Every structure is written in C-alpha cells, then in structure tokens.
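Left out: one protein chain. Kept in place: all the others.
Letters A and B name the chains as they come in the text, with residue numbers starting at 1 for each one.
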Amino acid sequence: MGAYLIRRLLYAIPILIGVNLLTFALFFLVNSPDDMARAHLGNKRVTAEAVEAWKRERGYNRPLLYNAGRDGIERVTDTLFFTKSIRLFVFDFGQADSGRAIADDIRQRAPPSLALAVPTFVIGLLLNVTLALGIVLFRASVLDWLGQIGLVALMSVSSLFYIIAGQYLFGKLMRLAPISGYVDGWEAWRFLVLPIAVGVIAGIGAGVRWYRSLFLEEIGKDYVRTARAKGLGEAQVLVGHVLRNALIPILTGAVVLLPLLFLGSLIMESFFGIPGLGSYTIEGIQAQDFAIVRAMVFLGAVLYILGLLLTDIAYTLVDPRVRL
Amino acid sequence: MSGASAWQLAPLWTDYLLWLLVLAVALTIAYVRRQPHLRAPWRQVGRSGTGMVAALVLMAYVGIGLLDSVHLTSDRGAVVSVLDLCLSDLRDRTETTYSAPLATHSASLESMTDKDGNTVRAAPRLRYGGAHLGAPAQQRNADLRDRALLGIAKAVALWLAIAVVMLIWRRRLGSDGFPMRRVLGTLLVMALMIGVLREWADGYHVFGTDKVGQDVLYLSLKSVRTGLMIGLLTTLVMLPLAMVLGIAAGYFRGWVDDLIQYLYTTLSSIPSVLLIAAAVLMMQVTMSNHPEWFDSLESRADLRLLFLCVILGVTSWTGLCRLLRAETLKLREADYVEAARAAGVGPLRILSRHIAPNVMHIVLIQVTLDFSALVLAEAVLSYVGVGVDPSTPSWGNMINAARLELAREPVVWWSLSAAFAFMFTLVLAANLFADQVREAFDPRRRA
Partner (left out) sequence: MFPLRSLILCVCVLLAGCGERAWNDPYPGDPRVANTLYTSFRDPPKHLDPARSYAANEWIFISQIYEPPLQYHYLKRPHQLMPALSASMPTVRPLSASGYEVWGDVKPAQTVYEIRIPKGVRYQPHPAFADNGSVDDLLDPARLLAQPDRELIAEDLVYQIKRLAHPALASPIYGLMSEYITGLGAYRDTLEAAWAKQGRAGWLDLRQFPLAGAEVVDRYTLRIHIDGSYPQFIYWLATPFFAPIPWEADRFYARPGMAERNLSLDTHPIGSGPYLLLESDPNRRITLARNPNWHGETYPVAGPPDLLADAGKALPFIDRAVYTLEKESIPYWGKFLQGWYDHSGISSDSFDSAVAIGASGDVQVTEAMQAKGIKLQTETESSIFYLGFNWLDPVVGGDAESARLLRRALAIAVDYEEFIAIFRNGRGIAAQGPLAPGIAGYREGEAGINPMTHEWVDGHPQRRALAEARELLAQAGYADGVDPLTGKPLLLYLDAAASSGPDSKAMLDWWRKQIAKLGLRLVVRDTDYNRFQDKMRKGQAQLFQWGWNADYPDPENFLFLFYGPNGKAAHGGENAANYANPEFDALFERMKDLPNGDDRQAVIDRMVGILREDVPWLFGFHPVEFRLNHAWLYNVKPNLIARNTLKYQRVDAEARAAATGAWNRPVLWPLSGLLIGLLVLVAPGWWALRQRERRVGVEEA
C-alpha cells in the first residue's frame, strides 16, 4: 500500500511539470510583459519608462528561458520560467500582477469558497440520491417516465439561467435572502442559502440521472433477487440492499470531486458576490492577471491529482483485491 | 441593397467544415445502411416515438443552421447567408431600441412634442411593429387574431399535404414500427407554430427587439448556427484526436500507452474553464496581431468561432479517449482479434477492420451527450468573456446581455426568454435523442 501510494505520488510530478510547461507556454505567448504592464498601469500618462519600471518591480524583465547575461546556475534560474513557474512547485505563488500577494489572497478566499461548495455538494448528493431512489422505486411506470422527462428538461437549462432566475425570484421579488454579498462567521448562512439552493437545483438533472442508472444497474444483480425472494418490500430492498451496495461507486465518485471543492464555483460566486476562489479566478481572467490564473491552474491541477489519489485509496480500502 | 446586384458564393471557413461534416454524415449513413448489425440499433431509434420527435426538432434546427451556412456576397461587398435573404424583412426592420413582443410602441420613453407643443415623455410608435395599424390600442388584438387564424389555416393546409405524402409513402414502403402518429403530431405543432409566427412576424416583432432595435426572433434564429457550430465542429476536431490516440493507447500498450495517458492526464488535470480561457486569450492576441487574416467583420467573427471550436475540441477529447482506451484494451484480447493477429494481419488493418467499428457505439453515445453540454457551455464562456465574438449572434451573448436587461424596469425579459426557449428546445431534443441512441447502442442496456 505504502509503496503504491509513493509510486502514485511520484507519477504526479511529471504531470505537474507538464501542466506548468503548458500554462507557461500559453501565458507568455499570449501577453508580452509589456502588455501586462500597460494593462495594470491604468489609462493615463503611461510612459515607456513607467512600463519598464513596472516590469522590473514585478520581475518580468528577465528573458524567457535562458539568461545569457548571467553566470553559472543563474543563467537558468534568473529567467521568467524559473522565477514564475518553477516556484509554484513549492507553493510560492508570488505576487499578482496587481501587486497583491497571491498566497494571502488564496488563504483569505478559500473559506467562503468551501462554505458555499461543501454544503452544495453534500445537500446535492443527499437530495439526488434520495430522488434517484424514489424514481427507481417507481421504475417502468408513468411516474418514472415523467421523472425522466423532467430530469432531461432540468438538465437542458443553462446554469446561468438558474442563477439569474433564482436571484430575481427569491432575492428581488420575494426578498427571502440578501441578493448578494457575504460576511464572515455564522451569519454567512443568510447569504449562502440562496446560492446553495440554486446550486443544488441546477445539479438535480444530471445528478439524479446518474444515480438512477447506477441503481438500475445494481437492481439487475443477483443479490437483489435473493433479497426479494426473502419477501422484503420494494422500499426495503432498495434502501437496505441496493443503496448499500451502490454506496461504493457513489462515494468513490464523490471523493474525486472533494479537493476540487476548494476551487469553488466560478459563476455562482461572481453572481452572488461571494469572495471565494471561483470569483478570484474569474476576476483574474477578466483583468488578464496571469499570475493569478497561473497560480489557480497549478492549484487546480494539484487538487485534481490529489482527488485521483484519494480515489485510489478509497478503492483499495473498499475492495481489498485492488490492493497492490 | 440594390436588387440587381449579382450574388456570388462566399463561403466562410466554418461553412466548409460544416458541409464537410454533412458529407461525412451522409457517407456514414450510406455505409450503415449496408451493414445489418449497425442498421438494427438505428432501427430501434427509428421506432421510438421520443427519439423521432427529438430527431425531427433537431432536423429543423440543422435545417436553419445549414441555410445560414451558405454565404453569398454581392458586388456591394456585404456577406449574407441564405437565411438572411429569407429573413431579410426581419433583418432590415430595425427599431431604435427595446420594444416588447408584439408591441406597437417602444419600450423606452422619449421626450417628444405633443399636439399643443408641450414636451411630454411617452413611448413612441415603432417604425415597423404594428405600423400598419391606425389605432393600435383598439385594433392590435383583432389584427393578431386574424393573422393567427390565417397562419393556422395555411399551416393546416401545408400539414395535410405533407401527411398525405407520408401516408402514401408508408403504404408503399411499409411502416416497420415507425411512430407515424407522433411524427405527424409533431409536424402539426411545428407547422402551426411556424404558420402563426410567420404571419405575426410580417407585421410585428414577435419576440420584441433588443437594445439597438434588432428583431429578437431574427437574432435567435441566427444563433442557431452558432450553437450548432459549437456542438458539431468541436466534435469534428475532437473525434480524430480521441479515436486515434485512444485506440492506439489501448492497442499498442507500452510506451505509446504511457505517453498518451500522460498527455490526457496532464490536460484533464487543468480545470477546463481555465484552460479554455487561457487558450482563447492567446487566440485573441494572435488575431489582433494579424488583422490581415480577415478582410471583413464576418470572416473575423467566423475565424474566432472556428478557433473556439478547435480550442474546445482540443480540451475536451480526453474523456472520450479514456473510454476508448479502456474498451480497446478489452477488445484486443477478444478471440477474433487474437485470431486475426495469429493469421498475420497487420496492426493497421486490425485497428480499422476489427477494433474501430466495435468501439463506434461508445463514440456515438459520447458525441450525442457532448453535443448538448457544448451548447450549454457556450453561454458560460460568453459570461466569462472567452466565448464567441461579441458581434456573433449567439444565445450566450443574448443571456449575457440579459444581465443588464433584467436590472431595467420595466424588466426586459424577452431576449432572455427567447434565448432560453430556443436553447432549451435544442438541448432538450439533443438530450432526448442521445438517450434513445444510448438505449439502442449500449450493449449493457440492451441486455
């Protein structure tokens, strides 16, 4: 087990290097440091000298990959690639192009992101599994058919529309919750109710369908027939046997998503004014603050790989045969 | 626009690709017809009522999209599509600014001078919407009713003609479980909608007008092409990548497998929105550095759409690739593949003859599922600011604009609703169709 995990961890390194190379290539092909400087210096009275000064202070005045003007190891280390990309490996995110320290911003913004993403995820999971069980209970009936159509319909609505409609109905017309905003501490629940509800509803369509097919697959198996033969009621069969056996794929499927919850929800956060990592990323994209986007890409990749790792562990724990 | 001007074909890049895709689909259909084992599942799709209704709706959309993908140019230099020519009334009848669906007056107030020379703030009459009415307040509803009745009459007549043809055809060829009643029912609903819309659109803006007074119905119809392009061209880009790499990884194993696995794990470990955003930003910069690549606004917007599809394709092949690799791993151990290998058949031939046809169902299921996801994704990308060109009509752009419109009072709800309705119908049809395809092709479900 230990050796297996270490091997998986080692495997993550070339992937992170690949991610880094890719983002580096993308970002420095996109925008020359001159562009970044101008973008951040504002509109008025931007002189060439100011651009140079900005680049120097942000460390963008280095060559891309190889610094011929230096000696020894500095030829490689005193370059944009080394200072801006390699340092990410030790989670040294450095400064955003706007001048703020990225690590501090990430620390500040992770809690609101989690406060939104975790409840949405958990409530969504419970609700979807419950609904899926309900629909499976009525399988091959009119209710099942109606439910299917309803789910496909729910799936076919753009997530933007859920947000816009939710905000308009519950925030503006019914005045049940603040339209947007966030505060720290327990009072945050007032601000979170609406986005969580919208997030859960937006996820019902795809989620329930997924769990439904999962349950249907389980129902075809032998043990269900045995259970039925014992004279158990349909509901008991479903909850007692099908659900219990389906828990393994449900949980392993959920585990891979857990780390990504850190990143928050991109559009949900920026619509509801929740100062999390999702809106941070969007702002980074819209302001073309590449230091932020680069850091978030790297963080996202790390979390994704962490998710894969957790899934592996979950599998080995659940199914001893996989243990290597 | 002078009527005498000569029209010439002026295809855009995406036009070529879309028609290429149409050709490919046609060839595939011809091929499938000759393969009994492939025909059977399709026949199952053909027998399902839901599947056929969805297919009908999809065909209507594709028809609009194809009409909009034949671009012509006149000697005046304007590039328009055949759809534009069909809808030239809708296109040219622009008002000044917002007006509600079927309205006769603008939705925004203007200062004007009344009979007595006083300045009052009132909604002005529209230039086109209901302009034929003398006293709109009294006449509009009656006019709408008359037009609707006329439209219904025409629609029913048209539908009867189609129904007769179809029934005759069915009598001659045999039905084979074709859900004739549902198809005809759907056709009737569609004919009625088109008939009434057509009659109304002749004198009104059925879905209102947007901020600069363009007809929302026209914009929604134009957006069909954008939505289809995003869904279809992306597939065109993604398919070869996913198939070649996925099958190669599964079949050859070894370092090929390692390399391809590394490639897709790396790509999929980057959150997709971020990857797309980064690539789109790069594309924008490249395009603004090379203004000589395009001579008109249309070709510029078109190139951006094409690049967006390529980017979406390059970032979304990993899922399918993974599935194909797993399936190929299973297939290469199958008896008939082993036998072929023992008989000394070359790997290329094994791949094309034995493996590729047997993973097609996975490809098909995945592609139909991806289509609707892509159409939905377009809206989100537009919101983030990395979607299609702002000058391209698209549902995403319409929803994006609705952010401001909903803050107005009285609320401008019609653009959002129209975009929502058109998009929802397409995605719903695509999803339902995908369900039927999966039902028919997925071996696990057939069991």
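A few comments on the model shown:
We take it that a contact is a pair of C-beta atoms (placed from the backbone, for glycine too) under 8 Å apart; a residue touches a chain by one contact, two chains touch by 3 or more.
Please read these numbers as outputs of a predicted model, since none were measured by experiment.
Across the entire complex, the residue among B:198, B:211 or B:253 in touch with the chain not shown is B:211.
Only one residue from A:259, A:275 or A:307 touches the chain missing from this view: A:275.
Mapped onto subunit A, the interface with the missing chain covers residues 31, 34-36, 38-50, 53-54, 56-57, 95, 98-101, 103-105, 108-109, 134, 137-138, 141, 143, 164, 167-169, 171-183, 185, 187, 190-191, 231, 233-235, 270-273, 275, 280, 283, 286, 288. On the side of subunit B, the interface with the absent chain consists of residues 75-78, 94, 96-97, 107-111, 118-121, 210-212, 214, 284-285, 288, 291, 296-297, 300, 382, 385-387, 390-391, 397, 400-410, 412, using the contact rule stated above.
Keep this in mind: only the chains that are shown with their structure count from here on.
Separating the centre of subunit A from that of subunit B, both taken as means of CA atoms, is a distance of 28 Å. Put simply, subunit A touches subunit B in their complex at residues 14-15, 18-19, 22-23, 26-27, 29-31, 35, 148, 152-153, 155-161, 164, 168, 217, 260, 263, 266-267, 281-282, 285-286, 288, 293, 296-297, 300-301, 304-305. Interface of subunit B with subunit A (complex): residues 262, 265-271, 273-275, 277-279, 281-282, 285, 372, 376, 379-380, 383-386, 395, 399, 402-403, 406, 416, 420, 423-424, 427-428, 431-432, 435, 444.
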